[in-house]
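Okay, handing you the structure first.
With one protein chain withheld, the remaining protein chains of the complex are depicted in position.
Letters A and B mark the chains as written, and numbering starts fresh at 1 in each.
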Amino acid sequence: MSKIKLMLAGFTATVITLLIYFPIAVVVVFSFNEGIYFLLPLKGFTTKWYEEVLSNMEFFESIVNSMIVAAMTTSGALLVGVPAAFSFVRLRRNTPFVGFVLLPFLVPWLVIGVISLVFFRTLGLQLSLLTVSLSHIIYSIPLVILIVAARVLSLNPNYEKASMDLGADRMRTFINVTLPLTYPAIAVAALITFIWSFDNFIITFFTIGTEQTFPIWLWGSLRHPTQVPVITAASSLIIIIGSVVVYLLESYRIRKGIGITLLE
Amino acid sequence: MSLKLENIHKFFGHITALKNVNLEVNKGELLVILGTSGSGKSTLLRIISGLEKPDKGRVLINGRDVTYEPPYNRPTSMVFQDLALFPHLNVFENIAFGLKIRKYDRREVEIRVKEVAEMLRINDLLDRSVAKISGGQRQRVALARSLVLHPDILLLDEPLGALDMKLRMDMWVELKKLQRQVANTWVFVTHDQHEAMALADKIAVINTGEIQQLGTKDEVYDSPASLFVASFIGEMNFLEGRVTEVKGDVLKVETPVGEVEATMQRVKGRPETGARVTVGIRPEKIQITKTPNDCINTLSARVSEINFSGVLTTYELELPDGSRIKIQTTSRQMGYRQGDKVYISWSPEDVNVYVTQ
Partner (left out) sequence: MLPSRKGLLTWLGRRRWINWIPSTTYLLLLFYIPIAMLMYYSFWRYLKLFRFEPALTLENYLRFFTSPIYTRVLLNTIFIVGVAMALLLIVGFPIAYFIARYVRSSADRIILLMLIPVEINYLIRIFAWRTILGENGILNSFLVAVGVIEKPLPIFFYNWFAIVIVTMHEWLPYVVIPLYISLRSIPRSLYEAAHDLGASRLQTFLKITLPLCKPGILTAIFIVFIPALGEFAIPALVGGKSGYMIGNMIENQLLAAGNWPLATAASVILLATSLIIVGIMVKILGMEALYR
């Protein structure tokens, strides 16, 4: 029994270390390496790549643009998706609405990118950060609905009944009881959408104009070998900041008992 | 000897789950292990089944030492508390599971499953999903799944817990009948004394990991081996007292409400004169009369509560020192009313005496 447990523990630890953490660690370690190639042994410690990144306007602009896109996507998706999440629960599975709003989940991101490009081009819309957000929202709607609806479903319906018994009408029950109890899920949905949108490359690639988001900047820079050390430092910054953000988000989510990223 | 446990000890960390357990069950007997939750009764059953290994001691089945054999190498089969029916298999497949694992050919499997299903009257359910049958039916499927393997010993871990009272009582009768029919050894774990009484040939009362008493129903009921058993099974009136005289076959105890006499067979331990003891008398062994009779153990009392519950009438009486005593009788018309002064008496053979020190 314990032998199997030990083997499984070893396997889990190995996979997490080698497959998930090792590549990330390599990037962070080499961001302090003097040489411009990823060659062992390391050449020597330096922070000059960070100095270079921190004076790189394109990098900063791309981060700001990513934030703008993520913020627009998040607010748009919440505005459009949250009301449906509440009705999702009442109408149960059999409503055609549910399939209608969840279908984008079954479509590869690439296809969402392609249809958006075709659509915007056909309408003659100028591609911009706005068009990126508009296409991100397509995928974020089911994302938001699933996270929030899961929470609403898990609420004890007796809260609402109790409140209505006490004389509150439906709307007041919603505002004073249901909404506050759902608040954490909405917050989690917002953060997950924000992170997803910030990090999305495939949809963005098809719908962006001349501006650059962070993934687009990275994509462009990858083509220039001399840029590698700068990318390494920039990536390390994002890895570290991103890890902190994801850690905070996930621990908040676990504390509030919200399903593991919409899979529960 | 169908099943023999020798010296079984089990520890979970520094908690002792079982302490020096010894048990013997004959072939064809139904042993009920009775205890409260946390008494170690389920652990004991799991040790017999092989799901748990004892830290000390031996398990012998049909004379063979199986202490370290895995569950699948033992001639035992277990009916689990939650029944553990496989949700992805239908009734037939659940029952056939063990046979298929043992690579019986298809016809043989079919014949044996049908046979046991008939016996348990679930032959109409064979192609149903186990999620879509009633609690009582699930019970039978779990039983069938074990019985179909013809185990030498069937282990049952509170399998009736989820049923309502009426259904449980029906199942008691049926299980008992079934056990006689298949004639193998059953070990049944429960916390319900009525269930134990209804089913058992033998009862083992277990508390905090130790067997308190192993005996027939009569032995356990009439002559509980310890104060714990006495208070756990059935109802018992207790009086505290001090031994005043030990003479031949007779023991006399001075209690706050008068002298009580007991015969030595019912005395647990060897009390000396002056020892502190507790005296126990079953409510139904006490007679109640209007006038004092000439029995040895006669006390005066006052009726404080009368409760008729169908078959039984329970009287609660107040003794002169303010303590209370319970009496049960099947006769309804005794003409007593609350506040009446009465006399109660019992025979020395019905008195259990426990040394408390």
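By our rule, a residue touches a chain if its C-beta (ideal position, glycine included) is under 8 Å from a C-beta of that chain, and two chains touch if they have at least 3 such contacts.
Since the structure is predicted, the reported quantities are computational estimates derived from the model, not experimental observations.
Only one of B:2, B:49, B:213 or B:255 touches the chain withheld from this view, namely B:49. Only one of the listed residues, B:38, B:57 or B:71, touches the absent chain: B:71. On the side of chain B, touch with the chain left out of the figure occurs at residues 49-51, 70-72, 76-78, 80-82, 84, 86-88, 97-98, 101-102, 145-146, 149. Contact between chain A and the unshown chain involves residues 5, 8-9, 11-12, 15-16, 19-24, 26-27, 30, 37-41, 79-81, 83-84, 86-87, 90-91, 97, 100-101, 103-112, 114-119, 122, 134-135, 137-138, 141, 145, 169-172, 174, 195, 198-202, 205-206, 215, 218-219, 222, 231-232, 235, 238-239, 242-243, 245-247, 250-251, 254, 260-261, 263-264.
FYI, only the chains that are shown with their structure count from here on.
Note on chain placement: the centre of chain A and the centre of chain B lie 59 Å apart, centres being C-alpha means.
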